[in-house]
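Sharing a structure, written as structure tokens. Questions coming.
What you see is the complex with one protein chain gone and the rest in place.
By letter and in written order, the chains are A, B and C; residue numbering begins at 1 in each of them.
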Amino acid sequence: MDEIVNKVIKGEIKFYRIEEHVGNDVNIASEIRRKVLEKMRDISLKNIGNYSMDMNLTAKRNIENSIGCAQIPIGIAGPLKVTGDYIDEEVYIPLATTEGTLVASTNRGCTAITRSGGAKSKIIRDGITRAPALKVPDLEHAYKLISWVRENHQEIVKVFDDTDPFLNLINIEPWIVGRTVFLRFRANTYDAMGMNTVTRGARFACDFITQEQPYAKLISESGNVCVDKKPSAINWILGRGKTVISEVILKKEVVKDVLKTTPESIAELAYRKLFLGGAQALTLGFNAHVANIIAAIFLATGQDAAHITDSSMSIVTPEVTEDGDLYIAVTIPSLETGTFGGGTGLPTQSEALAIIGCQGPGDPPGAMGKRFAEIVAAAALAGDISLLSAQSALHLTGAHERLGRGHV
Amino acid sequence: MDEIVNKVIKGEIKFYRIEEHVGNDVNIASEIRRKVLEKMRDISLKNIGNYSMDMNLTAKRNIENSIGCAQIPIGIAGPLKVTGDYIDEEVYIPLATTEGTLVASTNRGCTAITRSGGAKSKIIRDGITRAPALKVPDLEHAYKLISWVRENHQEIVKVFDDTDPFLNLINIEPWIVGRTVFLRFRANTYDAMGMNTVTRGARFACDFITQEQPYAKLISESGNVCVDKKPSAINWILGRGKTVISEVILKKEVVKDVLKTTPESIAELAYRKLFLGGAQALTLGFNAHVANIIAAIFLATGQDAAHITDSSMSIVTPEVTEDGDLYIAVTIPSLETGTFGGGTGLPTQSEALAIIGCQGPGDPPGAMGKRFAEIVAAAALAGDISLLSAQSALHLTGAHERLGRGHV
Amino acid sequence: MDEIVNKVIKGEIKFYRIEEHVGNDVNIASEIRRKVLEKMRDISLKNIGNYSMDMNLTAKRNIENSIGCAQIPIGIAGPLKVTGDYIDEEVYIPLATTEGTLVASTNRGCTAITRSGGAKSKIIRDGITRAPALKVPDLEHAYKLISWVRENHQEIVKVFDDTDPFLNLINIEPWIVGRTVFLRFRANTYDAMGMNTVTRGARFACDFITQEQPYAKLISESGNVCVDKKPSAINWILGRGKTVISEVILKKEVVKDVLKTTPESIAELAYRKLFLGGAQALTLGFNAHVANIIAAIFLATGQDAAHITDSSMSIVTPEVTEDGDLYIAVTIPSLETGTFGGGTGLPTQSEALAIIGCQGPGDPPGAMGKRFAEIVAAAALAGDISLLSAQSALHLTGAHERLGRGHV
Partner (left out) sequence: MDEIVNKVIKGEIKFYRIEEHVGNDVNIASEIRRKVLEKMRDISLKNIGNYSMDMNLTAKRNIENSIGCAQIPIGIAGPLKVTGDYIDEEVYIPLATTEGTLVASTNRGCTAITRSGGAKSKIIRDGITRAPALKVPDLEHAYKLISWVRENHQEIVKVFDDTDPFLNLINIEPWIVGRTVFLRFRANTYDAMGMNTVTRGARFACDFITQEQPYAKLISESGNVCVDKKPSAINWILGRGKTVISEVILKKEVVKDVLKTTPESIAELAYRKLFLGGAQALTLGFNAHVANIIAAIFLATGQDAAHITDSSMSIVTPEVTEDGDLYIAVTIPSLETGTFGGGTGLPTQSEALAIIGCQGPGDPPGAMGKRFAEIVAAAALAGDISLLSAQSALHLTGAHERLGRGHV
């Protein structure tokens, strides 16, 4: 092994070709890469080397040039009572984070929700999207293209759907900008988040389209009207993945006892912070810190971390009811998640999904992915309830000080 | 231990109070929580239980109610030559991700960059922000308040800076919306990302301000004009954390040999995808997949994952030069990172920072944080170079198929 | 008359009730109001008093408390060759403006277009919208409401369409935010811009809906998801009024001779100004000055001036063709115009519409409104061609100096 390490350092073996010299054993290759880096930098990577997965399996789907694993602590918030079309039970939420107080704060939100009878979640739209960009000679052909696509929808569906047994085209929305045409394919990918399948489907569909309408030239499989991994108005308005809402009515006594504040105080804070502040800053997100909870669940359960960008876009709406209680909801237009495929099958990720009963494909297909989304929305609601309460009671910094970080 | 497990299941011991029953040993408490969940759900959490950090230390700053750790595979892209004000060397980039092909693709971008002499990075703005919201009786008092703040800037600086040795107020930008006033404090926090310190500084400064100007009432320590963990126009335009740019000129031969495409093809793709597609979809980000690289580095190095939302906002500008080569740059307005504090001190995270020579505080203070930002921008550039090339050569799906996921 | 003037000044007759004292003659009432203001301010309003319309007619539909008219100079640009589905001829464009050089500049653009064979325009989407906001008890009822609306679409269509012979509901798009529901009604209003008819239709439809589903309470006839008279992402993405595109290929010789620049220079300018500048500033509009032309046509032809806000949102896409010529198009997603109703029937406005052959209702209904939109888009294209050319040749200020304003 030392010999290979030295050769890599000397440049005689490429860093990313070490597998070829060790019988394609990725665990050994990972160790060699660690040793190379340790020597080059005079550092130790023993913690990164401490992992429990078989890198040979992981390397098939999830990683290249591996050196081991990052360990991110997981805390549990809950129990959180969630009622939806696919769940009606108390769950414990696994949150992978390094931000002190986040789990404790979310936990407090869970307590307030659960004590009030639980959060109600509902998915009001579903479908992952991919929008290739095509170039046509001129406007006339642009219009001809979108007309042809509309008229031949069934044939395109067939081509698209045939690329994968768990892929069903929902619709194709076209946009024309001069002589560039964007076709936004929206598909049901059931329990998988589905980026790869929808991309392949859209690619095959576009190959079919451009074959039949050869004046159209495919410029990019992704024309950024999808939109993948960028915050955007189009996902905000039309949704991507799952559009899910979760709500609860918190009795004023619960607000007082658990959250140490009042419905009125939260509502005023929300008005000035979320809506006036959000309006002045032009945020894509009128919420307190939904991204924190989304990120923590995503990391724990093997979701694509780059999707935090737009999956965390959301509107939180605290309202004082006629009875003086607090109605509060979170509306998430573009939650891109799955319980199957991607990183969800890795060892710790799979276990984290199991904690909330969301491991693997659903029966019927799609049911598990929807259950998961209903839970995520409820957890996001718990997180914002707690932080809005803390800020309305002006003890945010205090909490951080007490539970959180050291001198920084 | 089994006894405590049973008590927790019966609800006799609260889930988040287990530490009190096991001599405050968080490692044991974590094990108990795992056992509880395993029993309740009839599952195994052995991988989550396999971690190499001491949870007693982690629990002080980074997590509550811990059960163990998520393991996220780390791959290495590089070597990547980066030249900046704080670096001039080849580095290997640690990327924690579960998305197959991401590391391989970024690696290809690194090859193209390094073979072309390296990326040049520069930080053009620096300073983390926090913007409390205050309510005043009316417009007259709003104006009075911001005038007073301007006139008493030095005193406010003193109050603010005194809260932490590594905190220096840069400026305070005010916005008035009706009778709500937002004061956006921008501060230098050196090598730390600095959210907590700037929050504390802003809180103390506001306490001082509202004491002196008692008509002003602090509504929220964070008025969402900061903006923290939401994509926003204000961070895009005014920056938050570090505004950093990285660029390279890729010789057309390198584009051909390494990237299998041409500068012209990339430029046309960029025009239609990034700018027309981005314009039509109204994205906060005119890039291919900068969020992927940002997310992967953030997870590996202990950055706050919720900051991926706005740290990944960026504009990528590929341009064909007069010589027929490819000039390409990434401009990132709002990179919120640190090499010290938060999750950066955890075992694997600290090691990942060591791989790029970015562990801990800098000398002078701030130098390490800046070195890190210069590297991150260069890595993001590598990632986008590769994906734009792949898409311009129309073999994205193919690459995913070959290197990537299984049947999903 | 003097007696009434004095009574108004003394406050014995209300300013807006003068008609009651002069036999409801609005022309006389207007004169009295002018006299009152002249006396109060010691000024002369003789030019405002110089108008050729009968205020008694105008007061029925277009104005209250009238004092006369603003006179805004109209210049003519053209001839402009426009080809579309509703036009194939050269027209002269009436532009009401007070900005020196605007007509001359647009005229130059018309010359370049016409000499190149004319602009081709196409409407790719049509329908005015109105989105009332309804409050429901909770998420379950929100979902129930939108389900009911979907299931009872035909009945709602009947109620909606019955309110006006020239009103046809196209679709209803729902959004749920917590327990607030927005129903965006999109309708065909033929040659009229149609705001009032669609508002009335939506109101009656909502009355029907809330009668059948009494848990839903109408909060506002307009819930700002319409969106009327505010720039917005939703109109940008989904369109409002007419989505229309106009394009032309300008031969490089024409670019040189008429526009004094080159296709390459315009394309580079467009890239840095429209797309990089637009991206950095986050503009809703990637164009040079489409608003100038839209505004000038709107004022001349009696369109609603407040609609300039979003009717001018547009993307201009100059591209160098393989032959070295300039392809350029303007894409306008949300053009809210009509040739019938509103201010279009007033004397000078009606005459301005006659100049372009767009006066009154079309045959078949809708044809005139579409012809008008096709012309407007072509004129906007002419305007941007000229200004982009001028800026690319760096003689903008010069032109202003020469043709334009005095010492300011």
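Assorted remarks:
Note that a contact is a pair of C-beta atoms (placed from the backbone, for glycine too) under 8 Å apart; a residue touches a chain by one contact, two chains touch by 3 or more.
The structure presented is a predicted model; accordingly, all values stated were derived computationally and were not measured.
Screening C:Lys7, C:Arg115 or C:Lys135 for touch with the missing chain picks out C:Lys135.
Here one chain is not drawn; of C:Gly241, C:Gly285, C:Pro333 or C:Gly362, the residue touching it is C:Gly285. If you put the hidden chain back, the residue from C:Ile28, C:Ile124 or C:Ala192 that touches it is C:Ala192. Contact between chain A and the absent chain runs through residues 233, 236-237, 271, 275-276, 278-282, 284, 286, 315, 317, 319. Although one chain is not displayed, chain B still touches it through residues 120, 122, 124, 138-140, 142-143, 146, 175-180, 233-234, 236-238, 245-247, 249, 282, 315, 317, 319, 327-331.
Heads up, the rule we're going with is that only the chains that are shown with their structure count from here on.
The geometric centre of chain A is 40 Å away from that of chain C, both derived from CA atoms.
Annotation: 43 Å between the Cα-based centres of chain B and chain C.
Within chain B, residues 233, 276, 278-282, 284, 286 each touch two or more of the remaining chains.
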